[in-house]
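With one protein chain removed, the remaining protein chains of the complex are shown where they sit.
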Amino acid sequence: MNDATEEQALVTSGQQEFLTFTLGEEEYAIDILKVQEIRGYDGVTRIANTPEYIKGVINMRGVIVPVVDMRIKFNVGEIVYDQFTVMIILNLGERIVGMVVDGVSDVIALDPDQIRPAPEFGATLDTEYLEGLATLDKTTEDEDERMAIVVDIEKLMTSSDMGLMDQVVQAG
Amino acid sequence: MSVDLSQFHQVFIDEAYEHLATMENLLLAIDLDNPSLDDLNAIFRAAHSIKGGAGTFGFTDIADLTHALETLLDRLRKQELHPTDDMIEAFLQASDLLGTMLDDHQQGNETDADRIATVKSELVRLASDDEQPANQDSTPTPPEQQPPAGDEQPPTRGGGAWLIKLHPATDIFAGAASYDAVTEDLMALGEVEKVTPPHDGQATWLLHAAVKREQLEEIFAWVCQPQEVTFEWQEGDQPLAEDNSADDDEEAFGFFIDESELPASLESLEEEQGYGFFVEDDELPAATESQTNEGETADEDPGYGFFVDEKDLPAKEAVTSGSKPSLSAQNTSSAEQTDKKASGKPAPKAGSQPAKAPASKAAADTSIRVGVEKVDQLINLVGELVITRSMLAQSASVLDPIEYENIHNGLANLERNSRDLQEAVMSIRMLPINFVFGRFPRVVRDLTKKMHKKVKLKLVGEETELDKGLIEKLSDPLTHLVRNSIDHGIESPEERVAAGKPEEGTITLSASHQGGSILVEIHDDGAGLNREKLLAKAEEKGIPLSDNPPDKEVWQLIFAAGFSTAKEITDVSGRGVGMDVVSRNISEMKGQIEIDSVPGQGTRIGLRLPLTLAILDGMSLRVGDEVFILPLTRILESMQPDKSQLKTVSGKGKVVHIRGEYLPLVPLYKVFNLQPRFTNPEEGILVVVETVEGKLALFVDELIAQDQVVIKSLETHYRKVEGVSGATIMGDGRVALIIDIERLARMNVV
Partner (left out) sequence: MAKSILTVDDSASIRQMVSFTLKGAGYSVTEAVDGKQGLEKAKSGRFDLVLTDQNMPNMDGLTLIKSLRALPAYSRTPILVLTTEAGAAMKQQGKAAGATGWLVKPFDPQKLIDVVKKVIG
């Protein structure tokens, strides 16, 4: 799934690739090696008696995968489901999870020194799951300097906050 | 080239486990009063095979123990000893120990040496017991005096001799065997007196050597049937001048360099190497290519040699004429035994004679071992194929049947083929239930012994096949149930006799296919469940029960956590754990437990399980926008109720009156929190399902179709969902949840 040679090249240059996505006003970056694919929001089967942000399950080539809507979970953005709604399929080692976000923006490469520790600030996500803040290179001259919040997506998704695993108190 | 033998260890270990299992099954089936010779032979063969492999692959401790086992088994199959319960017990102990030793070798642990010594000495003791031959032979056999057999007691040297009587049914010396060759083999062991010369194959020798019986058996195994020769040890007082007996055999086996065995000096060189040829060296194909210099080679290279003295054979002729390998009847070096005493070296030797007439064991080549994950991958892929097919079929359904006849025909074929493929692949996972049942003879034997009860186990329908995954999960609950039957069900022999029952109780384990499910039953003819005792216990434990509960409800109490009615706690059962685990295990397997019990007559516990965990015959149904699957086997009927059938019971919600029964009405849209098309049961459909708790009427919008679905786990990437046992993928690629009726019944959503 992951391109080993590419990974190697990046490791040697000290850089790591990230996928950035938006949730409301904020831009988040996640390790691209955790991303399996990006697809539209379609064919989700509802699961009863679950928190609202757990949208249900989908069929990912024969595997049944849960879908969470981060917009609902973090109460940002506009909750619509149409042909523009995107879902990032995350491959977190043992687990596969679909994650609905406002939009996918970019794939960026970051040097480790571009990621600074996250201060205690009012990000939507709990600081516990943040790896730091990254300043993004300007793509055009007239663009404002952008900042991305680097998230440890595996830690977040497997946390009891998300309720995607069995160790969590069962719903219903 | 060096070969690392350790690479074959796993194969050997697997093989050894199989032999152990065979051995145990046969041992448990032995009728002590009338043991079958075939079975004794088969048990011997299993032990012998383990020993052979263990020797080859360097597991000397295992080889050593199996040797002791084999010695005793050998005497049994030759009917020199009669099997006793002690022996069976010792065999089972040995078989357990061998299993432990195999485990230990696998994990690189040391096996408890004391335990090995204990088991071994017991085997040796039993093997050295004197006993009248069990078979009444035509030749009267005097009581046998055994020389000390076995490893603990080396044979005493000097006074004593073996009287060997050969009395075959046919004149074996008229065939391939020769009297001289046998005599020569005996002479290799010690001084031989030819008491009676051969006549019609019969002959008697007196061998002055305190060798072990099995050494003699080995020689004669090549000549005649085991029962055609007798060996009697006779104590004597005239010491032998010389005793070159191969007492160094005590190591059981391991090596084959046994010069003292070799009759001729000419042979000694090559035979030391443990092999030889019956033909001239240069008759071998290799010789014609490599131009081996006969004679010299043997001397220069002790790695090989010839069986016969090349000078005695027309060697050159054989090569030049190109005749077939010489099989001349030249007697094998009859007068050449002079040199055999020259060697005083330790001469460890082969184990005893392998069994004859082995049972069929050809399965090794007709089956292959494949990892379960590979099979499961196959099942998944076929599942995908089935889904893809139904997606295609759905897309093609809009095409004109005449114009696109080929496509429709092709799809029909594809459907048939993929269904067949799916069935074939599923069947790979199916195993006979005997994989579980097979362990119970031992379990029952051990437990009855411990509990001082008498129980006969009957197995019925062992060949019934079910999914491997279920078989593994069935083992524990079944063991608990059988234990429970022996401990609580079957009465003590005295109680049974007093109750006018046969002293020996019977437990029957049976399996049968019943439609789409399999029924496994444990039936005992014991005391039955005691309603009063159960009720009292329930009260004591504070378990709520309805007033005057029906038997069914009372019986289910035995599966409640912490519930045990045993008068005193035994180490077999009665700890109050176990039975609740049974019920949990069975419900995890999507199974049901049924109990029937009649006081004084016994108890029957039935486990109803799906055939497989991977596919399900289901009914798809719709509630709002969602599709659900119900296990078809649980559906009793479906109907559209009319108003008069619907009643409201205060506090219990709606019930539906169907043929005299009032069934709770469960609207699925409420359970799964959906927006249904209908909220009035009269407009929708009621599906009556059967659960352990009784019947339920599920209210749904509509029924869609009956379908075989591939069960997928929700827990792989998500987690357990209440009221749902799994999911499947429908023809349109969407996920549908499979309803867990048992959970639903307990969720009490009304």
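Lettered A and B in written order, each chain numbered from 1.
Note that in this section a residue touches a chain if its C-beta (ideal position, glycine included) is under 8 Å from a C-beta of that chain, and two chains touch if they have at least 3 such contacts.
Since this is a predicted model, take the numbers as computed values, not measurements.
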(request) Could you tell me which of the visible chains the hidden chain touches? (result) B
(request) From the listed residues B:Leu72, B:Val124 or B:Ala181, report the one that touches the chain absent from this view. (result) B:Ala181
(request) Out of B:Asp61, B:Glu89, B:Asp104 or B:Glu218, point to the residue that touches the absent chain in the complete complex. (result) B:Glu218
(message) One chain is left out of this view; which of B:Phe278, B:Tyr404, B:Phe435 or B:Tyr662 touches it in the full complex?
(response) B:Phe278
(request) Identify the residues of chain B touching the omitted chain, counting contacts across the whole complex. (result) 1-3, 5, 7-8, 11-12, 14-15, 45, 48-49, 52-53, 55-57, 175-178, 181-182, 184-185, 188, 218-223, 253-254, 256, 258, 261, 263, 271, 273-279, 281, 284-286, 289-290, 292, 303-304, 307, 324-325, 327, 332-333, 350-351, 353-356, 358-362, 364-365
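Note that only the chains that are shown with their structure count from here on.
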(message) On a C-alpha centroid basis, what's the spacing between chain A and chain B, in Å?
(response) 51
(message) Touching residues of chain A toward chain B in the complex: what are they?
(response) 43, 45-50, 56-59, 61-66, 95-97, 164-166, 168, 170-172
(message) With touch defined as at the start, can you tell me which chain B residues reach chain A in the complex?
(response) 380, 383-384, 387, 626, 671-674, 712-724, 727, 729, 732-737, 747
